[in-house]
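A single protein chain has been omitted from the complex, and every remaining protein chain is retained in its original position.
Up next, chain A:
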Amino acid sequence: MTTQAGVAERLTSLVGALRAHGVRIGTGETVDAARAVGELGLADRELLREGIAATLLHGPAQRQVFDAVFDLYFPRGVGGPEQPAAGREELRDRLADALAADDRAMLGRLAIEAVDGFGGYGSSPESDGWSSYQALERLRPQTLMARVRDTVRGQGGATGFTDRLLEDEIRRRIDAFRALVAAEARRRVAERRGRDEIARRAVAPTADRLDFLFAGQDRLAELRRTVQPLARKLATRLAARRRRAARGAIDLRRTLRGSLSTGGVPMKPVLRARRPARPELVLLCDVSGSVSGFSDFTMLLVQALHDQFSKVRVFAFVNRIDEVTGLLEHGRADPEGLGARIQAEAAVTGYHGSSDYGMALGEFAERYADAAGSRTTVFVLGDARTNRSDPNLPALRQIAERARRVHWLNPEQRSRWGTGDSVAPAYAELVEMHECRNARQLSALVARLLPV
């Protein structure tokens, strides 16, 4: 990789891999990255990482993908560590010391040794590989907690008040070590299987392209943290739309008053401000296990946008429907426990625990008919999998007739609508149904569909 052509090739494949992950990079930026490499040289890997990131990336959300891909194309080294791996106990001893001292460089080296010593599996050339899971399972860094804590305390590193922070800090260091092991395992696999394939498959997507239905707990937590910034962006976008919509009739009095400074010539027409009619919003959310990640996220997003609307009402259902607006109120909203609170405090299930859209829609049309009026836009969130029970189309039709607009956001991919127990096509005939699989699609839809 020291030759000029080698670096150029490596850089273009890096760009290719990033593009495959949806990072939009033009040729101009690639050229800039190459110039940056020229300015910085290849001696310091971390400089190179920052330099290339500065030229190629356009936002902080892309950074995680970039780091993983960068590690594959500009690896720390080739092959395993020079000396043969140490025994399990010895490695654990050194790991405990490094964790106690918070020695990042040492942790990096230990991650390499851990993968080399304990991460390998398989014996034939086709089926072997490197597994971070296996390495961590053998090494069990989380069990070092007590030992590291005692070491640090013994050194007098934590006295008085800060002592209570120690466990959290060590936990974070251990998590950092696990991430290092995962990156190292990816690198070793990439050496065997070819970088391009690993870059495409083994690097996790950015949070906003994550499929709601397949996201794990930690990724959902990451997603929740994007709610506030996303809401702010949407709010400005809505405000801009509203401003444009407000261009209307000329206000003669204020135009004439303004013309006095230009000698009576009306240079700047003043437009009459239109009375903003803030619309009402009603959310019907399926909170059953399969789609709860999606519903939680959308509820939080809409709640964060609440000042954009005169009234927001949120209803949750599994097979019975109940109003949960109060649970989402500002200040009370603890995003982590939202799902659990809804299950505990609202009556969303009846005799059984599986979702039934027909029952829920019918109950809404019956009990909360006044919630949907001529100024209300209704959003239904759910996968329309009604477990083979009656879809109750008349109820939805009745809601659609009363409300100004009804949109259905479905977190399943369009090609799966209508398969199995999904009655999505039947509902889609009555109301507009949109595919909404990740945060990116959701924010695009919200910006487009929310009433101004």
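Here is the rule we go by: a residue touches a chain if its C-beta (ideal position, glycine included) is under 8 Å from a C-beta of that chain, and two chains touch if they have at least 3 such contacts; residues count from 1.
To be clear about the criterion, contacts and distances are computed from a predicted model.
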item	value
The complex's invisible chain, by UniProt name, from "NADH-quinone oxidoreductase subunit K", "glycine dehydrogenase (aminomethyl-transferring)", "MoxR family ATPase" or "BMP family ABC transporter substrate-binding protein"	"MoxR family ATPase"
Sole contact to the chain not displayed, among A:7, A:20 or A:40	A:40
Residue among A:142, A:228, A:310 or A:419 that touches the chain left out of view	A:228
Absent chain, residues of chain A that touch it	24, 26, 28-29, 32, 35-36, 39-40, 46-47, 50-51, 53-55, 57-60, 63, 160-162, 164-165, 168-169, 172, 221, 225, 228-229, 232-233, 236-237, 240, 331, 334, 336
